[in-house]
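Here the complex is missing a single protein chain, while all its other protein chains stay put.
Going in written order, the chains are labelled A and B, and every chain counts its residues from 1.
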Amino acid sequence: MADVAALNTAGVAADAVSKDLAGPRGARPRRAISRRNVFLYGTLFVISVYYLLPLYVMIVTSLKGMPEIRLGNVFSPPMEITFEPWVKAWAEACTGLNCDGLSRGFWNSVQITVPSVILSIAIASLNGYALANWRFKGADVFFTILIFGAFIPYQVMLYPMVIILREIGLYGSLSGLVLVHTIFGMPILTLLFRNYFTSLPEELFKAARVDGAGFWGIYFKIMLPMSLPIFVVALIIQITGIWNDFLFGVVYTRPESYPMTVQLNNIVNSVQGVKEYNVNMAATLLTGLVPLIVYFASGKLFVRGIAAGAVKG
Amino acid sequence: MTSIKAFLTATTVLAAATAVQAADLEVTHWWTSGGEAAAVAEFAKAFDATGNKWVDGAIAGGGNTARPIMISRITGGDPMGATQFNHGRQAEELVEAGLMRDLTDLAEQEGWRDIVKPASLLESCTLDGKIYCVPVNIHSWEWLWLSNKAFEDAGVPVPQNWDEFVAAAPALEKAGKVPLAVGGQPWQIHGVFRVLLISLAGADIYQKVYGEKDAEVAAGPEVAKIFKAADDARKMAAKSNVQDWNQATNLVITDQAGGQIMGDWAQGEFQVAGEVAGQDYTCLPALGVGQALETGGDAFYFPLLDDPEQAKAQEDLARVMLDPKVQVAFNLKKGSVPIRGDVDVNAANDCMKKGLTLLAEGQAVPSQEQLMSQDSINQINDLMAEFFSTPSMTAEEAQERFADIVGSAT
Partner (left out) sequence: MPQQRRPNQLFRNLHAKVAAIPMILTATIVFVGGTLWTVLYSFTSSGLLPRLNFVGLAQYERLWSTRRWLVSVENLAIFGVGKMVFALVIGFVLAALLDQKIRFENTFRTILLYPFALSFIVTGLVWQWILNPDFGVQSVVRGLGWESFSFDPLYNPDIVIYGILIAALWQTTGLVMCLMLAGLRGIDEDIWKAARVDGIPMWKTYLFIVIPMMRPVLITALVIIATAIVKVYDLVVAQTSGGPGIASEVPAKYVYDMMFSSQNLGQGFAASTMMLLSVLIVVIPWAYLEFGGRKRHG
C-alpha cells in the first residue's frame, strides 16, 4: 500500500517537473497526497462545470428546433440535432426588410476592428513607453486624467464625442469610429504598457542611450522586440472589446458599415411572434466566435503578458 | 380624391420617366416585429416603384434604442433621408434647431390639410404654422385582446367588458392561465394604466390629468378608482413573466393568457399567426365600456439634406406614404387605422371596423405623446413599473406620487 502511494507521488512529481519547467512556483506540495488531490481537482471540476454551463446551454440550445425548446428545459441535450438555427442566424434572420442575418455585418466588423486595434495599440504603446522611460514634466497629470477617463461611462461621452467628431468632420465615417475606439481604449492600454515598460531592466535603456540611440531608436530596436507578451494582451483586450462593441458602432457609423453586433441586437430584439431562442443562441455564438478563437489561440501568451504588465507597478 | 389619384399616378410616371433623378434614401425606423416589418415593406415597395431606392435602417429594440441613434445622426451632421418618430413632441427641438425639412409647400400642393383626419394629427406635425412631418397611421392604445379558447378552457363566457374580465380572473387562474398578460417594460404598464383611465374614467379626466396637468384631479377620487382598477390588473398580471409586448401578445395567441391590454398594433401579430377576429380572439375597444380612443401614431420626419436628388426623393417618399392605396395596404398589415378619411376600408377586418366606428362617433383624444413631454411620460412609466412589481406598494401611495409627477409635468 505504502509502496503504491510512493510510486504515485514520484510519478506525479516527475511528470510535473518535465511538463512545467517555468511553471507554478507556489506552495510546493510536500507530498501528492491523494486526498488533497481529490479535494483540489474536485473543487476545480465543480467550478469548471459552473463556468462551462452557459456555453453548454448556448451550444445545446442552438442545435434544437423550436418545438423542442418549448417542451424541454435548457439543460437537456437535443433529441434531434438541427443546424437550421445557425444557417438562419448567419444568412436569413430579418430585421426590418433586410433578411440576410449576421453575414451582413461580418466584414464591417473586420473593417472596423483591424484598423482600430492597430491604431489604438500603436498609440497606447508609445504612451506607455514615453511615460515609463521618458517622463516629462506633467506626464503624471495626463496619466492620472487617463485613469480617471477609464471610469467615465461611455454613455456620458456619447454626446461630447458627437460634437467633437462633427467639428473635425469625421462624424459618420469609419475613421471617426476608429478614432473613438482609439480614444476609449487608451486608458487601460496605456496603464498596461506603462507598467510593462517600467518592469523591463533599466540597464538596457541606459546602455542604449550611451550608445547614442534616441527615442524612436530605442522604441523600435529595444522595446518592441522585447514586448511580444504585452502586445498579445493588448491585442486580445482590444479585439474582444472592439468586436463586441455595439454602442459606438451604431451611433458613430451609418447603416452600411454597422458592425455585426448591431445585427446581433436586431436578431435578438426583433421578435417575430415567438422568441426564437435557438437562433438567438446561434447568433450569439457566431458573433462571439472571432474573439473566442483569438483568445484560445493566444491563451498562453495572454497569461504571460498579463504577468509582465501587471506585477511590476 | 380622383384628382389626387390622378396626380399621384402622374408623379409616379414622371418619376419613372426621369429615373436619372432617382436616389437612394435611407429610412430609419424601429419597426421590426412580424406585423410591423410586413407593413414597412409596403412603404418600401411603393417607394421603390417610383424609381428611387429604399435603404432600410431598421434598429430593433424599440424607440428607446433607436432614438438616440437617430438623434446623434441628425445632430452629428450625417442625417438619414427620413426617420420615424412618434408624432407629438419627440422631434420638437430638432425642428426648432432647424435640422428638419419644412414640408409646408409640399403639404399645400398636395392638400394634406384636407385629407388628414383627424386634423390633430397634422397639428402635431406643425410648429409655428409650418408642417414638418408626415403622419402615417393612427394608433390607439385602448384595446383589450382576449383569447376565446382560454375562456373556453376556463369554462366561462368571453367577457364583454373590463368588469366581467376581472370577475373571470379566478376561473382563468384555476385553469392554469395567466389572466392578464403584461410585458415587463415600463411603457407597457403605463399603457395599461392609461387605458384604464381613458376607458373607465373618461376622456375629460384624461384631458385634465395629461393635458392640463391638473395635480388636484390626479389626486382626486376619480383617479383613485383607476388606481384600484390598476391594483386588480397587477394582481391579474402577477404571473406574467415576459418582457416584450409581442411576447405578451403571443401568450394570448397561444391561449396561455386570458387577455392583454395593448394598442391596436397587437392586431398585426394575431394576423401573422393566422388568427381570425371574432373566432379565435375578441377585441374590446375602450375595454368595452368607454367611448374615447387615443389617436396617436407614427410620423416620418425628413432631415434637411444638401443633395437635391435626395431632397427630391424625400418628396417622393412623403407622397407615397400618403397615397390612398399605400395607406390601406400599410395600415392593414400594421393593424392601425389610415390617416385619410377618404380611403376604402372594406378590406378592414372586424376589429379595425369597430375602431373606425368608434373614432367616427366617439371622442378622439390626443395621445400622451402629443400632450406630455417624454420626460414626464418616462417618470410615470417608472412609477407604474414600480407599482406593478412591488405588491407592498398601495394604490394610495402610488396615486400620491402620480399626482406629484403630474403637478410638475411639462
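Details
As a convention for this text, contacts are C-beta pairs under 8 Å (C-beta built on N, C-alpha and C of every residue); 3 or more make two chains touch, one makes a residue touch a chain.
Note that the structure is predicted; figures quoted are calculated from it, not measured.
Note that of A:Ile147, A:Leu204 or A:Leu228, the residue touching the chain absent from this view is A:Ile147.
Across the entire complex, the residue among A:Val117, A:Met161 or A:Val250 in touch with the chain not shown is A:Met161. By the touch rule set out above, chain B reaches the unshown chain at residues 63-64, 67-68, 71, 75, 90, 92-94, 97, 184-186, 241, 243, 373-375, 378-379, 382, 385-390, 401.
Against the chain not displayed here, chain A makes contact via residues 12, 15-16, 19-20, 23-29, 40-41, 43-44, 47-48, 50-55, 57-58, 61, 69, 72-75, 123, 126-127, 129-131, 133-136, 139-140, 142, 144-161, 164, 182-183, 186, 188, 190-191, 195, 202, 214-216, 236, 240, 244-246, 261, 264-265, 268, 277, 280-281, 284, 287-288, 291-292, 294-296, 299-300, 302-303, 306-313.
Here is the rule we go by: only the chains that are shown with their structure count from here on.
Considering their complex, residues 94-98, 158-159, 162, 165-166, 171-172, 250-252, 254-256, 262, 265-275 of chain A touch chain B. Of all the residues in chain B, the ones that touch chain A in their complex are 26, 28-29, 31-34, 37, 40-41, 44, 54-62, 65, 68-69, 72-73, 75-78, 244, 246-247, 250, 253, 269, 272-273.
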